[in-house]
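All protein chains but one are shown in place.
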Amino acid sequence: MISTFKGLNRLLIGGTGLAIALLLSFPLIANQTSNPSFYLQIVSVAACSSILTISLNICMGYGGLLSLMHTGLQMAGGYAIGILMVKFGWNGWLALVMAAVTGALFAVIVILFSLRATYLYFGMITLAVNLIAMEGVRHGGELTGGYDGLFGIFAPGIPDGMMSPSAFYLTVLTILFAVYFVQRNLIRSGFGRNTMALRESSETATALGISPSMHRLKVFGVSGAIAGLAGGLLSMQMGYAFAEIGDLNNGLIFFVGLFLGGVGTLAGPILGVSLVAVIDFTIRGTAQYRTLILGAILLTTMIILPRGIVGTYRASRYGSPRSREVMPGEAENYKLEIDVKDVTNGEILLEAKDIVKHFGGVKAVDGISVQFKAGEVHGIIGPNGSGKSTLVSTLTRYHEATSGSVILFGEEADKKPFVVARTGITRVFQVPHLFERVSVLDNVLTGMYRRDNYNIFDAIFRTSRYRKANSRSVAEAKALLSLSGMLEIEELAAGSISHGQKRLLEVIRAVATHPKILILDEPATGLTQDELNSLKSLIRKLAKAGMCVVLIEHNVAFLMDLADIVTVIQNGKVIAEGAPHTVQNDQRVIDAYLGNTDFSKELA
Amino acid sequence: MSLQVWIDGIFVGSIFALVALSMTIVYQPTRIMNFAQGEGFILGAALGYQFIGVWKWPLVTALIVLIAVATIMGFIMERMVMLPVQLSGSKFAWIIATLAAALIFQSIFNIRWVNVSFSYFDFFDKDIPIFGATLSIQKLLVIVSVAVIYVANELFLRRTLWGRSIRAIAHNPDTSTILGIPTKPVIKLAFITGTVVIAISGFLAAPVIIVAPAAGLFYTIQGFTAAIIGGVGSAKGAVVGGMVIGILDSVVRSWLGGTWGLFSTFLVLAAILILKPTGFFGKRVEGR
Partner (left out) sequence: MNSDLRLDGLTVTYGGAVALDDFSMEIKTGEFVALLGANGAGKTTTLRAISGLMRPAGGKVFFGDSEITKMPGHKRTNLGIGHVPEGRQIFPDHTVEENLQLGSFVRRKNRAQNSEAIADMYELFPRLKDRHKQQAGTLSGGEAQMLAIARALMSRPRILMLDEPSLGLAPQLVLELFKYIKRLHAEQGLTILLVEQQARLALQLAQRAYILERGAVKIAGSSKDLINDPRVAEAYLGSGNK
């Protein structure tokens, strides 16, 4: 098995090397034919399509944003170059940079208008924008050439004249490789992790301190820039720019290529588009069947290979990451002292004062005051529907309390949940909200977002600022994993580990955010006894280090063993509070759980 | 603004309303907006052209065969869309699946009827004068069919057991299952009904508007626009939305000319999506 795996891997690397060599030497091959520029153009255009598909992959595959305006972005890039070159005489290469800028601006404006739009509606907005843009350039008069579009776009040679087809071909190829690396570097950095976090669960991402709007802006902006760039290159190749470039029908190749190759993978876009280009070339004699064939491929892919070729490979036994051996002594490298800074044991970190929360006509929380102190494990229990979760949601500002105040670190807490998250409260939800398709290690790293002090450019160019921050974060993440015995599985996709491990992972990710207050919402559900013990020991360590751990649990046995103090809630009010064994034996609490009405006479 | 402009607007609006209505029918038990819905319109126009224009069949025969073919198309479309959705479990599945279905059907029409525009002779060939404007009977038929289909759909949904169970499934699939309501046949029924409705619309409209084989996506987009403006999932919204864009298009076109008409409808779409995504009559906001 291992030899096949390694063998397959080597085969793939070899194959890729061969393909690159072939592509680079293609001009020589083309020159042997009777019409070299024809063949060069086919591959160039395919390369431009690949660039656009990478852009689509970034926003749809990694970012989870449905974009039906990528053909429009491409068109915008083409017009940017066209207008600047033909109408204003700019140098083509400078104009190309502006094409990317145009794409980015366009994308950013769309996002700014649709911050509140959810998935489908965002997609419809992009569709509408695409249509408007196409109509817009048709009516742009002199500037855009109206219905005819702009002609006379070309790739300027260096130092002057026009670039030869071979030179341009190589330029496009180089840009494609560069864009691939930009994609790769971005995705494999904090930026990429945050993007995927938002895609999988915007709630969780917010809880980790990521601002959804800001980040979506960045993702779509980058995607737009690359799309504009692709459009500029395409227009340089074809020599013109007109509205039809923006037609959704022309976007078919991108969608088919993306899904065939594998949406959300790095190599998928290029592989998929290449395959489609080959198919396109093969069927070029029967153009009217093109749409049918491509449509059929797309549909079949959705049914048989929903993850695309690369995605399916990655999910298979050969391509998927595996758990590894932890080298003896390796654990020593990753020793970690959890140290919650700036708190003294017993200090009140979070306080609820007379919180009331109405939902419709129901009083979910009816005047609750609680204090949460550093270094304590504070349990919250209560029967179903008692208001426990709602109370906690008001404390983290997921819901706004109808009245009452939330005092965090001595001051009234901010109204926005992700700001609260940044000030030192982290919440782990009832249902695991891991980023399933992301590795265990990356999940933990996402928790450290707030301490990433680098920006997009650092990530793309892997500057020393990025590398320093990255190695520091990775070391800490591995230490945390080592602490809970999960170092062996650091590379596995979070979706493939056991439920108990997922739970632990979530807690660790939460700890990685360096909270002062950690809120755990029913973490014990579904854990085996061993896993429960691991969790208990981790929580004890955290409390000892000064963290305030708030534990909402139904598994009261688990909680009672762990908590220093327990608050019991029923019908939105606190009915008892104290040390575990006091609460367990409190008749009011027993009555709350078992029901205290005696109907035996009426029901006899 | 002359009356003719308004009448033309209502006619065009009726077509869009019918497309939007058929989309709503599919949407209700599935929460899917079918990108391929417009292709059903093309089917109606194509078969109208072929059966009546070319083969000179009598009207009733043509209609019956049309309904049969549309039923089959609806059935196939359901499988094309629901299979990937059930198998892949990803967010994108239905969008890409419906897009693929749209392109497949579109290319079939393109291939079978190369260089043809779908139209056939107007049966009635008569115009009704209304206060100086004219309305052909064929157009009136289209406008009336909106009302008929809307009312029939409402009656079906509200008065019949199957209709109510469609609404029940739309609201709560699990509870519907517990009560013994089978979701799969209902979904098939929705796709088939939607396709038949829109095919009939295409059939009726073809004599007066010229339909190109590749125009399916265009009608789909108009249907989407109408449905979103009126409120996704609401039949009333579909009709109102359709009328809004039809009239707006006609009015703006007469005022500014040419493609400004459609342009303005897209602007309204963008505005609604940004300001009030649920549209005029939409209820809950989508989950997918």
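We call the chains A and B, going by the order they appear; numbering starts again at 1 in every chain.
Heads up, the rule we're going with is that contacts are C-beta pairs under 8 Å (C-beta built on N, C-alpha and C of every residue); 3 or more make two chains touch, one makes a residue touch a chain.
As the structure is a prediction and not an experimental result, all values here were calculated from the model.
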Missing chain: touched chains present in the view: A, B
Per the touch definition above, residue among B:2, B:61, B:86 or B:177 touching the missing chain: B:177
Contact with the hidden chain (one of A:34, A:384 or A:464): A:384
Contacting the left-out chain in the complete assembly, out of A:8, A:560 or A:575: A:560
Sites on chain B contacted by the missing partner chain, in the whole complex: 161, 164-165, 167-168, 171-172, 174-183
Missing-chain contacts mapped onto chain A: 383-385, 431-432, 498-499, 502, 522, 525-527, 554-561, 580-581, 584-585, 589-590, 593-600, 602-603
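Note that in this section only the chains that are shown with their structure count from here on.
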Centre distance in Å when chain A and chain B are each reduced to the mean of their C-alpha atoms: 36
Touch list for chain A against partner chain B, complex: 60, 64, 66, 113-114, 116-121, 123-125, 127-129, 131-132, 135-136, 138-139, 248-249, 252, 255, 259, 263, 288-292, 294-296, 298-299, 302-303, 306
In the complex with chain A, residue positions of chain B that touch it: 33, 80, 83-84, 87-93, 95-97, 99-104, 106-108, 110-111, 114, 217, 221, 224-225, 228, 259-260, 262-263, 266-267, 269-270, 273-274, 277, 285-286, 288
